[in-house]
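These notes concern the structure reproduced below.
Removed from the display is one protein chain of the complex; every other protein chain stays in position.
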Amino acid sequence: MVRVEFLGPIQKEALEVEASTLRDVAAALQSDAEVKDWLESCAVAVNDTLVKSLDTALKPGDKVSLLPPVCGG
Amino acid sequence: MVRVEFLGPIQKEALEVEASTLRDVAAALQSDAEVKDWLESCAVAVNDTLVKSLDTALKPGDKVSLLPPVCGG
Amino acid sequence: MLELFDGPVPTEELLVRWYQEEAGSNYGAYIPFIGTIRDEDGISGLSFDIYEPILESWFDAWQEKATEAGAILKMAHSRGDVPLHTSSYVAAVFSPKRKVALKMINDFVEDFKASAPIWKYDLRDGKRLYAADRSTPISGSGILGE
Partner (left out) sequence: MLELFDGPVPTEELLVRWYQEEAGSNYGAYIPFIGTIRDEDGISGLSFDIYEPILESWFDAWQEKATEAGAILKMAHSRGDVPLHTSSYVAAVFSPKRKVALKMINDFVEDFKASAPIWKYDLRDGKRLYAADRSTPISGSGILGE
């Protein structure tokens, strides 16, 4: 299981998801009505490093974070 | 007569020069050994406004200033 | 150096302290950038969420880039609510060279706006409303929607 966390304005508790790559996480989230609309605009970090490929491998205990559009300053 | 002033590092007292245009001032200064070498690098102001033409007209009492290369900051 | 504050950043103190910290470091140029909350659109202030682990690694990567150019960066940002006319963001570059400093403060602040994991909310009528229309997807966003 990997832990999926939702940052900033996404009002959602963390999930535990069975996943060996980010592609598995994407599939799980696309069927989640609460979070589906955020997916197009979110960046993704694995263990606090931003990643850009769905083929990113995951192992049990990894942390996947969704980062919606930002506006610091 | 116009008054010609030398600014910054040009160590020279002001001169009074007979001139109806800046061209007359140029002629007077080109024959002045102390200031001749500065002429190529100096900007010129008439009554504290920068000018770019030797045809600039002058009237008695005008102030002509020579501004050597600058480096503020 | 990255400093986070609950509420407004202490701008005056930061500007002076950072200047004094580097007074003997032989930098010729110091350029701070100060972001202050504007009174507009009827808001009573802004509020911020920060994801610190990624903010820190983003800042560390910039500090490394600054070091390669002989410069250093400092930054402070607010967490939580920040009232109108107070500041939520102070960043600064110190460099031996003017041109390096001018380019770096521009590039740093622009990348900060595009990449730093900070979320902004309008405070209006007692509510905290995500500023979606002024927010920017981080580069590489959207892979989960493919």
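As written, the chains take the letters A, B and C, and residue 1 is the first residue of each chain.
Heads up, the rule we're going with is that a residue touches a chain if its C-beta (ideal position, glycine included) is under 8 Å from a C-beta of that chain, and two chains touch if they have at least 3 such contacts.
Note that the coordinates shown come from a computational prediction; the quantities given were computed from them, not determined experimentally.
Student: Which of the visible chains would the unseen chain be in contact with across the whole complex?
Tutor: Computed over the complete complex, the missing chain touches B, C.
Student: Where the complex has a chain not shown, which of C:Ala69, C:Leu102 or C:Ala132 is the residue touching it?
Tutor: Checking each option in C:Ala69, C:Leu102 or C:Ala132, the one touching the absent chain turns out to be C:Leu102.
Student: Contact with the hidden chain only, please: which chain B residues?
Tutor: Spelled out for chain B, the touching residues are 7-9, 22, 25-26, 29-30, 39-45, 48-54, 65-73.
Student: Name every residue on chain C in touch with the hidden partner chain.
Tutor: Looking at chain C, the ones touching the missing chain are residues 11-12, 15-16, 19-20, 23-24, 26-40, 85, 96, 98, 101-103, 105-106, 109-110, 113.
Heads up, the rule we're going with is that only the chains that are shown with their structure count from here on.
Student: From the C-alpha centre of chain B to that of chain C, how far is it in Å?
Tutor: Going by mean C-alpha positions, chain B sits 49 Å from chain C.
Student: What is the distance in Å between the mean C-alpha positions of chain A and chain B?
Tutor: Here the centre of chain B sits 71 Å away from the centre of chain A.
Student: Where in chain A do residues touch two or more other chains at once?
Tutor: Residues: none.
Student: Counting only residues that touch at least two other chains, what does the list for chain C look like?
Tutor: Within chain C, no residue touches at least two other chains.
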